[in-house]
Structure formats: C-alpha cells, structure tokens
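Note that this complex is displayed minus one protein chain, with the remaining chains in position.
Chain naming follows the written order as A and B, and within any one chain the residues start at number 1.
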Amino acid sequence: MKKPVKKKRRPDRLARIMNPTVRFWTGVSLIPGFFLSSSLELLLLHCLVFAVAVVLAGKRIRVFYYAMMILSITLFHLLNPVGRVLWELGPVTLTAGALEQGLMKGFTLSGLVLLSLFSVTPDLRFPGRLGGMLARTMYYFEEILNGRGRLEVRNIIGSMDSVLMQALPPGDESVPETESGTRFRGTVLQFPVIILLEVLVWGPVVFFFFIVGL
Amino acid sequence: MYNERVLNRLAMLGALSLFLSTVEYLFPRPIPFMRLGLANLPVILYLDLLSSDSKDSTGTYFLLILIKVLGQGMVNGTMASYVFLFSLAGSFSSGLAMWLAWRYLRPNISFLGVSVLGALVSNMSQILLSIVFIFGPAAWRILPWFLGIGLGSGFFIGLFARSFAEKSRWWKALKDSALETA
Partner (left out) sequence: MKILRYDAAAIVLSLVVFILFTCFGLQRSGETGYLIIEDSSGRLIYPLSEERDVVLKGPVGKSHIHIEKDSARFVHSDCPDGLCVQSGTVERPGDWAACLPNQVFIYIGDRD
C-alpha cells in the first residue's frame, strides 16, 4: 500500500496580511513601472524585488526554469549580432548589443512570471459568474490532485477512471463549497508592504525620468 | 440558462485540463515555451458533448477554453506575462479551428484530425507570436522543431482522445448525465 507523501507546504506569509484582490491589483500596478525599466541593472533590481516577494509568498523559485529561459532567449538574440564584438567563436559572433537585448528580454519575461507568481493566489476571486466558475474549477482541481497517487501508466485509462469517478463525479449538481466563511479583508500591515513594493519598482523609474528629463 | 450540472461539468473538465497541464510541466523541456497540449484533451472530448442532445452549446465550449486558459495562468503563475497572452491567442484560435472542423467535417473526421488541426493552429500562432515578441528573427531556424513536436503530440493526443472516449467509464457516465437533463 502506498504511503501518502506529505508535501511540505511553505507558508504564504503575504496571504496572512494581504487581501487577495488588493494583492492582485498591486501586482497589476507594478507592471507599467516594470516595463519602463530602462537598463539591465534596473531590470535585475526589479526581478530581485519580485523574487523576494515570491519567496515570502511561500512559493519555490525554480532557478533552473528561469536560467533556461534567459539562456535560450539570450542565445537566440546573440545569433543576430549587434554592436561591439566581444568574442568570436567560429561561426558565432558575440556582440554586446545582442547580449544586452537578449538578457533584457529574458529578465523581463522572468520578472513578469515572478510578478504573477506572488500577486495571483488561489483565493483570488474574479467578479461575477466567471469567478464562481473558476472557484469551482479550482475545487475540482484540488480533488484530482488528492487522488493522483492512484494513477498508473500501465493502465492509464482504467486508473484515470478510478481517480476521476471519485474526484469529478458525473452528474454532480451540488455547488461545491467554495466560499469558505468570510472573505479575508487583509490587515493594516499590507499597506506598508504595498508602499514598499511600489517605491522599489516605481522609485528608480521616476528617479531616472527626472535625471534624464532635466 | 446554464444549470448547475452544466456548470459543474465545465468546472470538472476545466480541472482535468489544469491537471493535465501540470502533468505536462513535469516533462523535461529544452525551452520553456514548448507545450505538448495535453491540456487540450478535455476540450476535444467536450466536442463530443456538443454534438449530442445535451444542454452544452458553443457558448459553453468557448467558456471551457477560457476557464482552461485562466486556470493555467493562475496555477502556473504566468498570468502577467507574454506567455499567458500567447496561450490565450493559441487556445482560442485552435479552439475555433477544432470547433469548425467538428461542426462541418463530421462524420468524416474524428478526434484524430481535430486534434492535429488544433495543434497546427495553436502551435503556428504561438510560434509566430514568440518570434515577433520574444526570440527575434534568429528563431526561425529552430522553430520547425517546435512545430514538429507540437504536431506529433497533437497526433497522439487525438488517438488517445478517441481511445479514452470509447473506453472510459467515467466519460460514459458524464455523457449519460449530460443527456439526462435534456
């Protein structure tokens, strides 16, 4: 008999103080500031800020995933040389411009993923009917995840059937209990966090704007 | 308009789609944008319900696709990025292609052809979008590989969908319950 493996759940510290909807919109508000990052250094700073937020949200940062993504995007950009030649390895000419373009694209994408990782939580409720639908979907998703230990590759359809019959009972008309008690309103502590995030992201952007503007 | 059973059915299929998408993430991938399209399986199966006398309609079909995309965005943490937008574009365009094929080419097409068609549209649109916005023109050289893998997996998913629709007791039970309400 298979022993159920307990997944080590890291605590989402931000969830304790932040209202899910506020959290989501905070994330959205950071996006334009992020896109206005004019230099690679600023981009890296923003990514670092987001990474810290993701860690606070209790989610694991799969470094390999981001590394592969940044590496592959940079590699593709390096294939089109632009700017000062840094190195020539046979057919490939590495240029500073292409390197910078690739790294910026890669980190921009990584930053966006990190941003959505900490701003979107399962407790997030979309308004209206769609929100209800997503909540139900998440409920059933959890049910499947709970049963997934029983899946066998050898008897894939059969084992799927056994998991699905239990997790997604056909003809189920009961509305799954998704509204668990009162909605969490968030505490006062969330405001310093929000202000800190906004300053860290928009601060340098505004700063550089004035420096360049003057 | 939509009764509880239909809504729950959509949520269930959406949940299955999310689950398959997390399974897909377990596969080693050379480049993070490579997608096998396992999550399309419930969408393809749902076409079967559309053609029956149940309360499932075109509206619910596209709603399912929306749920699939939003759900994936939430679970995989990619909502804010280009990846999400590409996924949106790819899923809806391929959903439309599959719907058209199922509506007009039946009975001379099965899940196999539908899946291949869906994979073609989905992969082409996402590849083109990522060349323009992310990878730059150098990517043209490597992208045939993406397309090839995408089409290959579309083929096998189509076969699996056929097999599953035939053999799964769960699917049969779901269909029966869908017809009961009609």
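Criterion: a residue touches a chain if its C-beta (ideal position, glycine included) is under 8 Å from a C-beta of that chain, and two chains touch if they have at least 3 such contacts.
These numbers come from a predicted model, not from an experiment.
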**Message:** As a test of the contact rule: which chains in view would the missing one touch?
**Reply:** A, B
**Complete:** Missing-chain contact among B:Ala89, B:Leu129 or B:Leu151 belongs to B:Leu151
**Fill in**
Per the whole complex, from A:Pro81, A:Gly111 or A:Gly186 the residue touching the absent chain is A:Pro81
**Asked** Which positions on chain B touch the chain that was left off?
**Response** 101, 105, 107-110, 112-114, 116-117, 119-120, 124, 137-138, 140-141, 143-144, 147-148, 151, 154-155, 158-159
**Residues from chain A at the interface with the omitted partner, ascending** = 79-85, 88, 91, 93, 95
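In this section, only the chains that are shown with their structure count from here on.
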**Asked** Which of the residues in chain B come into contact with chain A in the complex?
**Response** 3-5, 7-8, 10-12, 14-16, 18-19, 30-32, 63, 66-67, 70-71, 73-75, 77-84, 134-139, 141-142, 163-164, 167-170, 173-174, 176-177, 180
**Request:** Write out the stretch or stretches of chain A touching chain B in their complex.
**Result:** 27-28, 31, 59, 65, 68-69, 72-73, 76-77, 79-80, 101, 105, 109, 112-113, 115-117, 119-120, 122, 124, 126, 130, 132-134, 136-141, 143-145, 148, 157, 160-161, 164-165, 167-168, 170-176
